[in-house]
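Note that one protein chain is taken out, while the other chains of the complex remain in position.
Per-chain numbering from 1; labels A and B assigned in written order.
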Amino acid sequence: MQQYSGFGLLTHSLTYHENWQRVWNNPIPKKHYDVVIIGGGGHGLATAYYLAKEHGITNIAVVEKGYLGGGNTARNTTIVRSNYLWDEASHLYEHSLKLWEGLAQELNYNLMFSQRGVLNLGHTLQDMRDIERRVNANRLNGIDSEVLTTAQVQEMVPILDCSKGARYPVMGASWQARAGTARHDAVAWGFARAANNLGVDLLQQTEVTDIRVKDGAVVGVETNRGFISAGKVACVAAGNSGVLAKMVGMDLPLESYPLQAMVSEPLKPILDTVVMSNHVHGYVSQSDKGDLVIGAGIDGYLGYGQRGSFNVVEHTIAAIIEMFPIFSRVRLNRAWGGIVDTCPDACPIISKTHIKGLYFNCGWGTGGFKATPGAGHVFAHTIAHDDPHPLAKPFNIDRFTSGQLIDEHGAAGVAH
Amino acid sequence: MTQVNRVAAAANQHINRNRPLTFIFNGKTYQGYEGDTIASALLANGVDVIGRSFKYSRPRGIITCDSQEPNAIFQVGSTQATTIPNPRATQTELYQGLTASSTNGWPNVDFDLMAGLGKIGGAMMPPGFYYKTFMYPQSLWMSYEKLIRKGAGLGCSPQQPDPDEYDKMHHHCDVMIVGAGPAGLAAALAAAETGARVIISDEQNEFGGHLLCSTQAIDGQLPSLWVKDIVDKLTTMGNVLLLPRSTVFGYYDHNLVGINERRTDHLGEHVTTSSRQRVHKVRAKQVILATGAHERPLVYGNNDVPGCMLANAVSTYINRYGVVPGNELVLMTTNDNAYKTAIDWHQAGRKVVAIVDTRTTSNGELVQQAQALGIKVLFGQGVINVKGSKRVKGVEVAAINAENHSVSSAISHYSCDTVASSGGWSPVIHLSSHTGSRPVWNDDIAGFVPGETVQQQHICGGLSGVYALSNVISDGFKTGSTAAQDAGKGDGSYASILPLINDPQEDPAMALFHIPHSKPTSRAPKQFVDYQNDVTAAGIELANREGFESIEHVKRYTALGFGTDQGKLGNINGMAITAKSLNKTIPETGTTIFRPMYTPTTFGALAGADVKHLFDPARFSAMHKWHLDNGAEFEDVGQWKRPWYFAKTGETMQQALERECLATRNSVGILDASTLGKIDIQGKDAREFLNRIYTNPWSKLAVGKCRYGVMCKEDGMVFDDGVTACLGENRFIMTTTTGGAAGVLQWLELWHQTEWPELEVYFSTVTDHWSTMTISGPNSRKVLEKICDVDVSNDNFRYMDWIEATVAGVKARIFRISFTGELSFEINVQANYGMHTWQAVMAAGQEFDITPYGTETMHILRAEKGFIIVGQDTDGSVTPQDLDMDWVVGKKKEFSFIGKRSWTRFDNKRDDRKQMVGLKPKDPKFVLPEGAQIVFEKDQPIPMTMVGHVTSSYYSACMGYSFALAVVKGGISRKGQSVFLPLSDGTTVEAEICSPVFYDPKGDRQNV
Partner (left out) sequence: MLLIHCPYCEEMREEEEFSPAGQAHIVRPLDPEVLSDEEWARYLFFRKNPRGLHHEMWLHTHGCRKYFNVTRNTVTYQIMESYKMGQQPSVTASEKGQS
């Protein structure tokens, strides 16, 4: 793999950048792969990379019906954090955050992982109790997290309205300093490049039309480019997971909802951290390009249209103005939607299935982006060993029957 | 400075020379006229450099006259409250005193220190360069990032809150027409004549669209007269709403159109006569998109030097504003249409150096007209490079071979100061793709047109690829009448007669986007595609070489289309370059999807009036003013403002709480409990319904009695609780938590309507009908007796009974229920008598020193009794059994009530579930922090095994020690054992698990 560096840029500038290598190839599909991963988003590509790097499985295809990283990877608000409430979730997200911290160097691709910190605001006494509870749990789980007073929040974000006159005055916040944002597309591209380099075939514009099962075991996938035989098939298709599951007669406890996000026009630096408020119902950070990147709650109806309803945009912007009155004259440049697949307990499924060799990683709701390396890592382990990674175990599909749900609704709310 | 480029008034001009306006740009004062945009006024004044480019800091000038403008992005406004970041100079109307500045350039746009760096460093900054560097050492990225952020961004956010107001209007109409150019106006007239309710909006200050800058005669007259005639007709019709200065920013599902009307921005910086902007939300039966087309620039070497402009923009400045933005013009075109620009320039009395036509020939009427004027036309050639830095000085022209993208002759040099280019027109398809419709490529016009849609949508005019004016207008008439008919108005015909228009015969245009250079693109002078993000043709080709082949990848990797013009200017050219380099057709590289907003839309306008106190209107009880007058601090509970505690002068919160608690336990306290949800449930099956919804039985609750109940969701987890009283055999009044009221009502209705419609039961929410005050404490009866007409002695009025009575002359329901564990009476009166009754109770209680208390004291007193608060002591993962409240679960109920089945699931039967207990800290003065996590083993490495957490924790003034409620794994069978709480300050405290009932465990006090 051609090594990237500032020196490389300098030397390539002498040859007018004519000699940069391809980041990935466009191979013809082979007849057989040991593992076929359906879905070329961040999670699928990370899974392929870790399978190849840590488990020595390199005869892999990532099958993507569109272009790499074109789903929710391309549509999220790029927040990375691990200060979740429940042990099972926080361990998984912290595993992911630790991987994030060295990922640019490992992949030799600058993912612009910016550990600028995330504030989760509390506006009511119960918010603050919940924050205390979560921060204490984080601390004892070894995750950096602290509770800030209103004065500390105000000092950190002077433009935030912390006055008592606000409709829901800021009473404090949780603060995770190691959390932050990353350049979303780069994550997919970095994993794709590294996986490609390890021999993984990235098959774009290749749509799976059926998953073939024989005698209770998966044997391959039908695609618009023909049948591809596979020893194992791993589904990492986010909002479309349910469609894949139906191909093998499986139901998943998932529902797919529109989740909208939006950006302002670029501004000179004005906001240095990520500010999230479940109560006021909006969150915002500023990208390196200067856009205010704003997130909303999900729309309440099922939707695969990659768009939601306008009133959600209106309410979200009102929430942003409530928190930051000075943004009232700033202008909204673009709003869009993704499809988030959510489980009843707001936690993902990383699981084997009753079909041998068929695996699912889905149901990330609004938490998928931040989990990208961690999810890929534990899912790769689960596939390679046909046995769940210890961190993935609580996220098996059987929990819906046993009642051992991991309820993250409190920690998830609108905000990611 | 004088307006050097302002020329004598031509007939079709739309500026008012009798109203000169002064304005300030980058600290200098200039003059323009009413009707000008900032852009036209700056060009009139001969200002060339209006900004610097984002990455390379190159000097930039005005390129367009509309929403495509990538460069003239300003900071407009003179105060930190009213300043606006990033409006386009081309769309900002001039007003007296307007203050604007460039958004990039340091120390200023004419002398930019970064430009040197841009020249040197630029070579090292191909697209995606940042992915390839700044990685080592890892620790330095945050510092690199700071520098990158500093360089990025355009304008600055205001620093002070917005003094302006915004509002919204909702409309329903038969036909909504977007765009008031010739097609839109014709459509509006045809639709309106059927009697249909019509709304027509246009982003510009005047209707007319393309006709505002055209000199083409209609009925032998100036086009503006035709426009005026139609607008006059529409204005007099009662069924038409005309919205100028109103941009349709979004087209949403089911024919919802979002319009932002700018009401005062053209009048001044802060105008108080009306809202600044207004969002109109229009539900239209039929939508006609008549958004026209945008001209495409050509991509050629150094095409960003100030003086390089779009051909149609040049014509617009001349014809509409009387501004000729230069002296010597070279026009490069792929089509006949742009010849108009050279003719306009010539007729304005300035020199046309040459028309460079990339086609080998053309005999169109406009071509002949130009040649007849003596203008030199060079066929088969292209402008391959521009000379100059802060203004065009000349061009390099050569014969080009479009097929193999090469230059096929020697280079000729021409001196000029302006280069106008036209690569044809792209229909403005943005709105049609907002609702998920994918545009389709049309080879005939070399552009995308709207694709199939599920909306009730019509398109006409330029948007559908119809460009000749007579066709545009007739298309407008036809579409307007068809849309009206589809909306149920008219028969699809129209009365208007097509005006007489002589459309020049045009020869075919050439589909060319990128002008070759004698060097390969990678080595040629920079050829800009998307100016705002400094995306070049070389950059796009590099992205393709690196494997970014899908147009979405190209866009994301190079930032093509990610500027504030959202790719209006550059997307098609970028796609064309990608297609060529991958040897594909443009549609094969993908399509271009646009999202709302069509142009950037003010946050304040989107929020409308839903800001400040209207963001989420607060709810207040009838006694709120009393609370305010008596020093209450408030707590937000749901939407309610509830008194939290009543501090007397000089008291700390803790002192106030201790006083309130002691007064209540020792004498009498009073709480405003009006906010608790109240649902009136009636019907002959009301009782059975309660049996199914609550976990406990209701069959035997007699009239006049009250009972506490718990509700679970079907997963078995507690979600609300409260007391329900039997008002009559078939009537109950249910109370819910304050925050849960709406959700509970919805829950009841859900089950009734979807599962058990056979039950005769009715619900109505009566929360707001009642004012509720709870008097609690050993002297509460004495207070009540003074003002109540009924015997409330223990013999006559038992615990958990309710009675009707008159209190302070007001009809009341009194419930003898207790959340404090004391003798308690909950007095409910009609809401409007709340204040009166409260004051009467206070007066009656004066001799007992009746003490108002807030939610915090209520929380302490109930916690002393081990009463839960749903949402504080529970979190959606707690069963009644976990709360040690099996007593509230009916064992013999016939119906398998909501939640029951889930308790037998494996995980819900485990005895190591987190269960509610009391905690006594070892140090009786130490109040455990709420939210503290609990461990069994004190000395554990991190990560520790956590077994629960503190849900409620207080110091009890009544008991003289601190205590807490908590959930602990298997806690119910661990009473007497110690647990540990590792706190955030590093200390670990010990506490003992005990019963959650701390005070009066037998419940004697409430029964007296």
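Quick notes
The working rule: a contact is a pair of C-beta atoms (placed from the backbone, for glycine too) under 8 Å apart; a residue touches a chain by one contact, two chains touch by 3 or more.
Owing to the predicted nature of the structure, the values given are computational and were not obtained by experimental measurement.
Within the set A:Leu254, A:Ala318 or A:Leu332, the residue that contacts the chain not displayed is A:Leu254. Looking at B:Lys612, B:Arg905 or B:Lys975, the residue that reaches the missing chain in the full complex is B:Arg905.
Within the entire complex, the positions of subunit A that touch the omitted partner chain are 240, 242-243, 246, 251-256, 300-305, 309-311, 343-344, 400-403.
By the touch criterion stated above, the residues of subunit B touching the omitted chain are 252-256, 283, 436, 454, 714-715, 746, 749-750, 753-755, 757, 896, 900-902, 904-906.
One rule holds in what follows: only the chains that are shown with their structure count from here on.
Contacts from subunit A toward subunit B in the complex involve residues 4-6, 8-10, 12-13, 16-18, 20-26, 66-68, 70, 74, 87, 91, 101-102, 104-105, 108-116, 123-126, 129-137, 139-142, 146-147, 159, 167-168, 183, 185-186, 189-190, 204, 264-270, 286, 288-290, 305-307, 309-310, 313-315, 317-322, 325-336, 401-405, 407, 409-410. Interface residues of subunit B facing subunit A in the complex, by the touch rule stated above, are 82-86, 123-126, 129-136, 138, 141-142, 145, 148-150, 152-162, 164, 250, 252-253, 256, 258, 281, 434-436, 520, 522-523, 538, 542, 545-550, 552-553, 556-557, 559, 562, 564, 566, 595-597, 600-604, 606-608, 610-613, 615-616, 618, 635-637, 715-716, 871-872, 875-877, 902, 905-908, 929-933, 935, 942-944, 946, 949, 951, 982-984.
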